[in-house]
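Heads up, one of the protein chains got dropped from this complex, but the rest are sitting where they should.
Order of writing sets the labels: A and B. Residues in every chain begin at 1.
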Amino acid sequence: MIYEKPRIGVYICHCGSNISPKVDVEAVARFAAGLDNVAVSRDYKFMCSNPGQDFIVNDIKQMGLNRVVVASCSPRMHEPTFRKACEKAGISPHYFQMANIREQTSWVTADSAHATQKAKDQVAAAAARVAGHAALTSREVAVQKSILVIGAGIAGIQASLTAAEAGYDVHLVEREPSIGGHMAKFDKTFPTLDCAACIMTPKMVEAAQKENIHLHTWSEVVSVEGFVGNYKVRVRKKPRYVDMEKCTGCGVCQQKCPVKVPSEFDEGLAFRKAVYSPFPQAVPNTPVIDKDHCIYFQKGKCRACEKFCEAAAIDFNQADEFIDIVVGAVIAATGFKAFDPSPLTAYGYGIFPEVYTSLEFERLNNATGPTAGKILMKNGQPPRKVAIVHCVGSRDRHYRKYCSRVCCMYSMKFAHLVREKTGAEVWEFYIDMRSPGKLYEEFYNRVQEEGVHLVRGRVAQITDITDHPEDAGCLTVVAENTLARRVLRVPVDMVILSVGLEPAAGSDAVSRMLGIQRDADGWYNELHAKLAPVKTAASGIFLAGCCQGPKDIPDTVAQASAAAGEAVSLLSRGTVRTLAEISYIDPDRCSGCRICVDMCPYSAISFDDGAGVAVVNDALCQGCGSCAAACPSSAAGIRHFNDGQIMAELEALT
Amino acid sequence: MSAFEPKIIAMVCNWCTYTAADLAGTSRLMYPHNVRIIRLMCTGMLDAKYVLKAFLEGADGVFIGGCHPGDCHYINGNLKAARRIPGIAAILEQFGFSSERLELKWIGASEGPEFQEHITRFVETIRALGPSQAATAMIL
Partner (left out) sequence: MKYGFYPGCSYKSEAGYKESVEAVCRAIGVELRELPDWNCCGATSMISMDAENAHLLTARIFALASKYGFDAVVTTCNACYTALRKTRKILKADAGLLAVINHQLVAEGLGITLLPKVRHLLEVFYQDIDAAAWTGKSPAGIGDIAVAAYYGCQLTRPWGDVDHPERPQMLDEFIKRLGYTVVDHSARTLCCGASHFFPYQDQCRPLVDKIIAEVRRKGAQVVTTLCPLCQLNLDAGQETRKGPPMPVPYFTQLAGLALGLSPVALGLDKLLNPIDTLLRKIR
């Protein structure tokens, strides 16, 4: 590289009356003219205006400037503007430095002389720094125009459909035998009470039929490597023991199988077979054999399913299959799991048969559920009195301190359904009624009008000890009505615990695989709570649905569409530009101590055993500087924030 | 004789404290003029030698501002800085300087008033400590 003597142009902005007169801009400009390497120094009313920028462009062209300093507002405001001007004039945009003399000087300093002195120091520092700037380059790397979606609840399905619609290849990975997630278990959904199956099933079918959606059910992602635009993903397809090509989905195997296992999909309220499809509308409708319960696998005898399968689809010899795919972006949509209320023994779940979780109730209420949608107790009778207990496991510092957001609404949905289907008396115990959302408050009002007893108070205990002989066989719900300041003891036939939401099992492993963070409660962290709710700190990885935090279906779908949109917007250009301001490790200085390898939060530094030095992966590095600060031999440095540049600033400022 | 006016160097994170300083400006919150701000991308890139250099060059106090724990844009650079500070402070003490001259604070992007408050207080602390002799006394 030929050394080019720096020729700096310094421009002091008046910013109308925002900088001048507090800062004596002419004095600063005169001062700047005397600094090392400064070829020209000017002041102007509005540097960011077109004529202001033209000064810079013309000076670069006519006076042969190769560095520019603008002293004006915050670089967070106009750095891009002036960098563009430099580029336009033919010099590297990185040959530019800004002095923030408005936000950090004229607006915060009372005395004019002090403000002027501070501005002079800032300009001197900027000029000293810019002399050492280097022209940086970043690379365009080609991206894979395909997307991996992990989890096929409504979030994963929606994201897949949106991305597939835009023409992208989507790999949708679901660990259960069928796609659908929690929503597939519901009968009615708040606030409109439309039928979940009616709106969900078409989407499931569409996802299965779309040519560019590759469905991997009964599968798990086992590793993700690489970086934005090029993730290498390995998927493990668990053996179904049923050939998907041959199976016609006739269901005979499920009729013939002699083994009964409590159905996960029905929350243990009904049985499935050892060869099973979780529910009638399952997609795909090819069953799987549950090895742990299959008599043939356990004892070596039976094969009833095989005998009766006309399509000869049963294949006991299947084994794990690994599929390697390359994708440009990943959408995590692993959803949630419902809180297990067993530890709250005071509520009697698992002790009293008529205490249900909300998910169990969803199945009880579902037309395809164990009671064909009739709300019945275990003895086959409809309940006469039902209690619904809000916030079980939520807003409780012993369990989950946060609000699970959907429980108030689904509890009211239950209240409505119980009233409608059985006419039973309904008692709802809530802490605070939370119904924010379009048509939600209206739904609350409607439920109030339906004659539901709404009690503001946390339930203390649910017991089978009754207060009056005529209540024998009932459960007594003990709670304080905090509005009436009275302790209530309500005998009921059935109790529904509105359990909270917690991160899906295994989401810690997924987060580690994807290199994304989880918050204190275990939900995946978005990049910014308000402005980047579906991005993560790892570029190319996006979030959809409840895996980011509890939310209802409308919000889940909106977020899923957004995640697909972000992924598509990232990949649509076909390339991604790597960051320019990233780490560089000088191989001549590196002593091979590997401290930086451990320091890097992005695993962007690897160790080259051959050369004995650490090497930065440009595509992964985010430029945080953890390596630079830790490097004992100063071999690591961040471009544009290197030692020389910061030292120059320090010298000028002190 | 005029009162001692300390020279303060503030090295702050682009994502939080630098933004808070901008916000203090937009909100016209006045604070002592003695502070000179250097923008880092993250406190995680704060090298011990920057702090020592500042003192050697004549700074009377060095203020570091980073994101609150858990909020670091780069996951945990702020915590790395927090771990580094006691080591640097120990060096200062070895040379006979109060480690109060070096301070690390978490100031979030929306905390303009906190920035004003911390800087004002820090300047007072340093003013009370008097001029630093580090530039002449620290022989490295």
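FYI, contacts are C-beta pairs under 8 Å (C-beta built on N, C-alpha and C of every residue); 3 or more make two chains touch, one makes a residue touch a chain.
Note that the coordinates shown come from a computational prediction; the quantities given were computed from them, not determined experimentally.
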Which displayed chains the unshown chain touches: A
Considering the complete complex, identify which of A:Ala142, A:Ile351 or A:Ala529 is in touch with the unshown chain. A:Ile351
Touch as defined at the start, partner being the missing chain; which of A:Met63, A:Val205, A:Ile465 or A:Ala529 qualifies? A:Ile465
Please output the residues of subunit A touching the missing chain, sorted low to high. 345-346, 348, 351, 463-465, 472
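In this section, only the chains that are shown with their structure count from here on.
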Centre to centre, by mean C-alpha position, how many angstrom separate subunit A and subunit B? 34
What part of subunit B is in contact with subunit A in the complex they form? 7, 9, 18-19, 21-22, 24-26, 28-31, 33, 36-42, 44-50, 53-54, 57-59, 70, 73-77, 80-81, 84, 116
Could you list, by residue number, the parts of subunit A that touch subunit B in their complex? 74-76, 100, 102-104, 107-111, 114-115, 117-118, 121-122, 125, 517, 519-520, 537, 581, 599, 601, 622-626, 628-630, 638, 641, 643, 646-647, 649-651, 653-654
